[in-house]
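Only a single protein chain was left out; the remaining protein chains are all shown in position.
After this line comes chain A, so read on.
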């Protein structure tokens, strides 16, 4: 079976290099956390993988589909959740999900039943016909997450997905994402909450200055950082301080 994500030699410059020759591989069913300090290039990396930004050099393929040569084919199996919720304030969650399902060509009856299920699971059922303009940040985040899941993507790109979520919602979202990964989907997320990365991710990558500094599970990262028995926070600080 092909890799879920294969990134080779990815580079991007905005006057100065932001991503410099990045290589990443993620297997199907894997939960990958991409960590890094502010301005490390995490969001830029995810945007290039999502086909929203063209790299200066390098290649990206998702489940064997070349993002640069066949962007529509790759996007069809991906979901991108940005750090700011992409919502329409004057649509209700139900209308928003109808719109997103339409964009991904989900069969209407199936889309509707999935929408209802997601809204119920995420605790938005009572608000399904209210316009999103009055929603809290967490409710908006959950609505957008429902949108990201409605077409059952095989590859999920999540940029700070837990921002604004209360403890119960955050746990729920973690369970949903883990269930997707167990079902064979690949997940890559960025987060500044290192505990979340430590508990959720099967593999962690740490980038800084657009370069991958270290990669692997916690034990591997401890070895690479030379911090025996240290927490992920110790490892992260050790690696990014250099």
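One rule holds in what follows: a contact is a pair of C-beta atoms (placed from the backbone, for glycine too) under 8 Å apart; a residue touches a chain by one contact, two chains touch by 3 or more; residues count from 1.
The rule we apply is simple: contacts and distances are computed from a predicted model.
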So which of "Cysteine-rich domain-containing protein", "Cell division protein FtsX", "ABC-2 type transport system permease protein" or "Putative aldehyde dehydrogenase" is the UniProt name of the chain that got left out? "ABC-2 type transport system permease protein"
From the listed residues A:27, A:86 or A:227, report the one that touches the chain absent from this view. A:86
Among A:9, A:39, A:64 or A:108, which one is in touch with the chain left out? A:108
Interface with the undisplayed chain - residues on chain A: 50-52, 72-73, 75-76, 78-80, 82, 86-92, 94-95, 98-105, 107-109, 111-112, 115, 127-131, 133-134, 147
